[in-house]
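Below is a structure I'd like to ask you about.
Let's turn to chain A:
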Amino acid sequence: MIKVNTEDYPWQPGMTVRSLLDERLFTFRHIIVRVNGEYVPEEHFDKSAIHDEDDVIVLHLMAGG
Partner candidate 1 sequence: MGAILKQYSYTPEKIIRGYSGKSLYINVSDLRIEEKELTDFMKEKFIGGKGFDLWYLWNAVTPETRWNSPENEIVMSVGPLGGITQYSGTGKTLIASISPLTGIPIDSNAGGYFGPLLKFSGWDAFELQGKSDKDIIIFIDGNNGLIQIEEGEEYPEDTHLLAEELTSRFAVDENDMVNVSVVCSGSAAKHGYMGMLNFSFYDPRRKLCRFKQAARGGLGTILRDKKVKALVVKYKGITPNLNNAADISTINKVGVKYHKEMHDLDSKQNKMRQIGTANTVMIMSQYDLLPTRNFQTGGDPETIKISPQVFINEWLTQGLHDGCWYGCTMSCAKCADHFLLTSGPYAGERVTVDGPEYECVAGLGANLGIFDPQAILEENFYCDTYGIDLISFATCTAFIMECYQRGQITQEQMGGLDLRFGNKDAVLELLHQMSRGEGFGKLAGLGTRKLKKIFVEEFGADPALLEDIGMEVKGLEYSEYAHKESLAQQGGFAMATKGPQHDEAWLIFMDMVNKQIPTFEDKANALYYFPMFRTWFGLVGLCKLPWNDIVPSDNHKTSEPAKVPEHVQNYVDIFNAVTGQNIDNDELILQSERVYQFQRVFSVRMGKGERKDDYAPYRSLGPVSREEYLSRQELYDKQLRDLQGLEPESMNLDEKIAKLRAYREDQYEQLMDAVYRRRGWTMNGIPTPERLKEIGMDLPMLLEVIEPKL
Partner candidate 2 sequence: MKVLTHKQELCTGCLDCEVACSQAYFKTNDPNYSAIRIIENNRTYRARKCTQCGECINMCTANAIYRDRNGVVRIDKKKCVGCLGCVGFCSELVMFYADDLDVPFKCIACNICTKACPTGALEVLVSQVKEF
């Protein structure tokens, strides 16, 4: 089990930042991803593995109206 934005979420082997974003339908481009407190740049989304028990934050910087 991992945490995504403080909530429990099921983990699978082979999960990457990219696959998690796709699964969660986090299509918004302007996001900040931190795994266990470490910032992950966009270029590394495909390669960055997410491990079981990881704490993932996906901050959407949505300006809104």
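The candidates came about this way: all candidates are chains of the complex that A comes from, given by their letters.
Heads up, the rule we're going with is that a residue touches a chain if its C-beta (ideal position, glycine included) is under 8 Å from a C-beta of that chain, and two chains touch if they have at least 3 such contacts; residues count from 1.
Computed from a predicted model, the values in this text were never measured in an experiment.
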Out of the listed chains 1 or 2, which is the one touching chain A within the complex?
1
Contacting residues of chain A [partner candidate 1, same complex]
5-7, 25-30, 32, 39, 57-65
